[in-house]
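Heads up, one of the protein chains got dropped from this complex, but the rest are sitting where they should.
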């Protein structure tokens, strides 16, 4: 076990998911909760040299005036899943993390996010380069002050408005020319964060519907620097169920006529999605999963997202699926999902931190294709069928375990020689 | 294409599933409907030498006074999915099949089935051997009168009461001693049908919750005679969805606390399941799928089946799943399935006829392990995860296609020599 | 029983509701169906002198090239609730009604309706007066050719775009000045139909989300001429259930935090509602019911309507209601409604024809307040609680029955004198 900690830098460190990550790690360390929800605690990952929860040290960017402890108290009141015992156990860590927060950057964000951003020092300029440089220096300062052996950067900021990336960003050189030309708002905050992280050699996990390192020019940088990255848009709830159910219809040759999903959610996520361009980004990600699996342009699919403030962090989704079977008979399946987004997302964030760190130690660079099952829109992967994505992850884990054991065996073999 | 037809013998030939098979084949031949619902029409099965629909000739056993045309008219009135065009197209075939019906046998059936059985000539004796011999002679007469190249026997009769098979039936010799000793009701009708079919060298497909060829002694006979068989209890609706959704919880490390399924159904199936022992058999099959996938004895699972006459052939099922995620937070998923059982089952019957015939031509014997995805309780297979079962079927199809092409290639290569 | 028939003039005579009315009347007369769905067949209406089904003769306006028989065949294929026996029984009546169809008028209709309107002779001018005069002459010709004792005019046309009525229409004189000034599109087709009908002395039933006789100037005309009218927007499905459930929360002092309704529907109705202005009209009517009952501006309510072509005439609606009880605890109620709009609406149309005719015979004029339970937006009534609305209708029926019996008694008393 390495003696230096693994740094985890959370963009959006005061949000619901980040808060749940921070409290969750402490609750787990204190034995206040079972390990449910952590994929990397499952059997296929045993025997892999994954970072321990004791091993993590946190910092992050935020654009709102909020410290981690207050965020935890607000989340507790709103969503009810954090107990007072958990909060008590997490208080020292929350305070320590608060002391490591830095003002984030705003660039191409939705108006609603602009409205939230009340933290003095939030950067809106003066130039793209200046903003990117500031992120780099924040990350380096975090690593140095915590003596972290390396850092994983995780984007948990709000949804960015939809839109194509600028064509110049297709190569690293092109993207850097956009930075130099200060081409705003074509370059968005998520791209700057990704560029800065990868420039530092830090893996980038993009859990948000935003471009981040999915821009080819930034991905090219990652490959050049030997940095793994993954994203985008965590697959946590309704879309997860969709990606499990849709293959069934294909496998039984049942023609999906209509699939409509209605998502009700509260909290800041819901508010941000009231912005039409942000909603468009999210809906596109959610719908694309289905269209990709069904491979059928006739199927009438649509996704609705509505803001229902009183739901707080709890999402309720209703999906109605009408399909045609033998003798053209129409039948239906409906499902109702009632989940807590932060609770669903937080353990996956921890899983991805561990997997990104493992990938880097294994010398992998570019998109982490084996992490597709975690995302609505996996970078570089066309497969959306969850069970196949998970089989892919399990095969990766098996392979990593075997090569880890080989290495250990070789090392053990050599040792006597060296002894 | 062989010039002789493939015989299909349906036990329960006047029931909803059989009627839908008979009308459906004619509707497809007449181009009155799309091919939805037929798994063997999917891409993985292209290029395989499967029996064509034109190629099938039907007969069967029945215990009620009903001919196939009247059954079709009653089904149309009750469930509404058969159009008058379909009925008109199917009338000649329905009449021809009616002329090939033979009175079935009753042995260890539930009281409700006994009550239905009003056809003169239905056999309740005088001995197990006599009944089995009569089935053999019915099957032989069918093959000979239709000039069928071979026959596939499909059990579509009502659910049989639950219970273990007699221990003596663990071997073929033991089972045959039970027959000779006329051990009733330890030996049930489904066993007699399976024994008779396999004795004739005919594959046996058991689509019903009943022992059939799952009894080891009968399976031994199948292996000795080189006869493939499969079963039991078609996985068509609520259980199918269960076997797709349950693996999701495992893959995300979400602990299922409770999973309760409530099935409402009408028609004769619903009525038969009012019999407590028949219901016990069905519920056990439905629940076992879940318990096997979840591998968790703490999960509180149960299955309800209630008879709602006005639903006719339409089933409505509600499943409520409560699960525990990160920080022990409880969340839920519910689904509502509204399907038509006969419509869901009928194409699978045709698929299994094709696959059983293919397996026999390929020289396979005993349980068709690759057909597990069709059954709630697949013989010889512990895997209940539908996506893995389907991957297994796809691999089988790929292998069969390749060996089929090899054979053709070798034949084509030899041909010039012979020319 | 009067020897002359009662004329019923259907605007939108080729649509799903009108077609179901026409076939339904014949199916009932032929004894092919039970009387389910007819409110005026219930006990409170017994002993009232309501028009019999045998007594009705139909005609109508239509803007599409369609005859009633073809409309019935198309509806049968799409929605499946009309049997071939019903169609056969209705064929003569459908043909007779087809011969009495007249091209409708278009004025202020949505673009989608304009797109449908392919019937030669559909009137778009030359002036409001000209259009209104044509409707009058169509109605008079219908009455005269069928020798009808009177006519009830029912608006079953598509939803009209939302918007206020022009302020000048607040009085009859003002409305007539708008006509003379040819103020288009402030005056819409539904107003012209209502004005024309009432000018002829014929009751007007507005089953559609459109102004019709709800414009005060037209209502004033109705009062002056002694003509009853009612509307608007039939309360048939999801909104009906809402108006039954919402009072429960008030009566138990449970605070509704959120009530979101998601309506999926196919057919022409669904298509017309793809037009944003038409959808706005419909959504406003549906939401107003709830807001009026809850009397709570904090409740977060919204209504979604989505077009799902494969649903045809079947609507599926999901409502999610979150409410707060004792100790501020949040709980929820959801409902799923699966109904067939034409089937739900058609009997209410027959009820309203009977009630409008009764009201006129009783000498009532202006809005039929007792008919509030039939409408989402009842003219002149603030009460939206369905059970109170129905109690009001029952009291009216009781009163009418008593005065009818008094009249009969007086007549019977006088008769001996006259004998």
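Just so it is clear, A, B and C label the chains in written order, and each chain counts residues from 1 on its own.
The rule we apply is simple: a residue touches a chain if its C-beta (ideal position, glycine included) is under 8 Å from a C-beta of that chain, and two chains touch if they have at least 3 such contacts.
Note that the structure is a prediction, hence the values are computed from the model and not measured.
Student: Pick from C:6, C:39, C:290 or C:397: which residue touches the chain that isn't shown?
Tutor: Answer from the full complex: C:39 touches the omitted chain.
Student: Can you work out which residue in B:65, B:334 or B:394 touches the chain that's missing from view?
Tutor: Hidden-chain contact among the options goes to B:334.
Student: Spell out, residue by residue, where the missing chain touches chain A.
Tutor: Counting only chain A, the missing chain is touched by 80, 84, 336.
Student: Applying the definition given at the start, please give the residues of chain C touching the unseen chain.
Tutor: Considering the whole complex, chain C reaches the absent chain at 20, 23-24, 27, 33-39, 41-42, 81-82, 86, 240-241, 244-245, 247-248, 250-255, 324-329, 331-340, 343-344, 346-347, 373, 385-388, 390.
Student: List the chain B residues touching the unshown chain?
Tutor: Given the touch definition above, chain B has residues 257-258, 260, 262, 264, 300, 302, 304, 306, 308-311, 316, 318, 320, 322, 330, 332, 334, 336 touching the missing chain.
Assume only the chains that are shown with their structure count from here on.
Student: For chain A versus chain C, which are copies of one sequence, does the interface use mostly the same residue numbers on each side, meaning over half shared, or is it different?
Tutor: The interface of chain A with chain C is built from mostly shared positions.
Student: With chain centres defined as C-alpha means, what is the inter-centre distance between chain A and chain B in Å?
Tutor: 45
Student: For chain C, what residues touch not just one other chain but two or more?
Tutor: In chain C, residues 336 touch at least two other chains, as defined above.
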